[in-house]
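One structure is given below, represented as structure tokens, and several questions about it will come after.
Complex shown without one protein chain; remaining protein chains in place.
Naming follows writing order (A and B), and every chain is counted from residue 1.
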Amino acid sequence: MTAIAPASNHTGSRTTRLLGAAVLLGLVALILLGFFGAPEDDEQRDAVRMIFIHVPSAIFTYVAFVTTAIGSVMWLLRRSIWWDTVAGAAAEIGLLFCGLTLFTGSVWGRPTWNTYWDWGDVRLVTTLILFLMMIGYLSVRSLGGDEGATATRAAVIGVLAAAILPIVNRSVEWWENNTLHQKSTLTDGDLENLTLFTLFVGFAVWGLFFAWSLIHRFRITWLERELRAIDLDRALDERRAERDDV
Amino acid sequence: MMLADVLLVAAKDLRIEWRSRVTVSQVLPFALLVLVLFGFALDANRPVLDAATGGLFWVAVMFVSIVAVQRSTSIETTDGARRALLLAGVEPAAVFLGKAAAVALQLLAVEVVMVGGVIVLYDASIESIGLLVATCLVATVGIAAAGTLLGALVAGVRARETVLPILLLPVLAPVLIGATRAFDDALGTVAVDGWAWLGLLAGFGAINIVLGALAYGVLLEET
Partner (left out) sequence: MTHLGYLLVGWGTTLAAGAAYAISLIRRGRRLSARVPADRRRWMTADDE
């Protein structure tokens, strides 16, 4: 790494500032398109406008989760601190997206399915279990102690969760077959063109925000690690000074 | 060689269990207590209790498994016993399989008593004993494997008593769903194909056994 840090005291850089500006611009476009551009749905009426935030949240929950799983594998294979940091950062952002997916989904479900929550729905229940597993993952990360040990623990959970998730999904699918969830809002061709376009704007905004947060979160973890190293150095220096005094 | 080590570790854990009598004197009463509490909560509403018997049974097993895994883990963490096992040249995978087998056997013993409890307390009738036994066996193997893996994972952590349930219970969610459905069939409460669910439970068990055998060594050495 040849790059030397700027003197400015923040975790931003030109990349993150560009990303951040794009997120804000995209968000304005998304709100305008979502509320005034896209037409209302024949069945759902205006409730359909929730999908512009719900579906991107759901997609990027899984993107974040896959990132965590990849980072976990890379830690286990190569002991790469870089990947471990990425895994932890992605998990935290994924938890936020996952919570928002569940929240917007149930707020949308109330007028559309006439219920906030449906235990028979595969994606709902699978996502909830994923949410709980991510809480467990992050709580293990936050326990402190030896860094390598924490990374290994977290990585094993990351891999286990990724391996279990298809089983969770299958089990919920068999459990109740009367799924309420829209099977394929994206692919069944029922969506109006402008609705679809707005949805893709949503994907873009969420993707950019994911990248922005991932970079910032990564740098925060990195700074925390540096700070611990600095504290350790200082403590060692003090000990050495004490010894020399004697 | 490997099998001998597995049996050795399992026998060691079971011998410790037998001498301390924790399973008999604490885990078993705890399991029955949970069943009684569910009874208090629902008995006034007999049809609900009948319909929910399978689910209540497996929720109780989940609670019991946490206690059993914590017990199994603490055997290894006290006095640095797990380091000693490694130094003795036992394969980590064998340690994992042995400990999981010991946990599974204890859970099965508790489940046998619990089935009796469900028959007496909840007035359940068994329609397919084969399915009932098979479900208990397959589900318990999965629970024991996942529990032993996660137990080792949190072994070196200060807050392990509180972290273990947070990690273990979501992972066991498919077991709860699958085993409950299979029990619904075995007890004749809901018309579903219980045997189909056994495949799912077996898949869960296989994943956890493989992952556990692979990851246990890393966890033992690095945490």
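What we mean here is this: a residue touches a chain if its C-beta (ideal position, glycine included) is under 8 Å from a C-beta of that chain, and two chains touch if they have at least 3 such contacts.
Given the structure is predicted, the values throughout are model-derived calculations rather than measurements.
Taking every chain of the complex into account, the omitted one touches A.
Among A:Thr126, A:Thr195 or A:Ser213, the one in contact with the hidden chain is A:Ser213.
Contact with the chain not shown here comes from a single listed residue; of A:Phe103, A:Trp117 or A:Phe197, that residue is A:Phe103.
Taking the complete complex into account, residues 1, 3-15, 17, 20, 27, 31, 34-35, 40, 45-47, 49-50, 53-54, 57, 93, 96, 99-100, 103-104, 107-108, 110-111, 209, 212-213, 216-220, 222-224, 226-227, 229-230 of chain A touch the chain not shown.
By definition in this document, only the chains that are shown with their structure count from here on.
A straight line joining the Cα centres of chain A and chain B is 32 Å long. The touching residues of chain B, when paired with chain A in their complex, are 146, 149-150, 153-154, 156-159, 163, 166-167, 169-171, 173-174, 177-178, 181, 196-197, 200, 203-204, 207-208, 211, 215, 218-219, 222-223. Of all the residues in chain A, the ones that touch chain B in their complex are 76, 129, 132-133, 135-136, 139-140, 143, 145-146, 148-149, 152-153, 156-157, 159-161, 163-164, 167-168, 170-172, 174-175.
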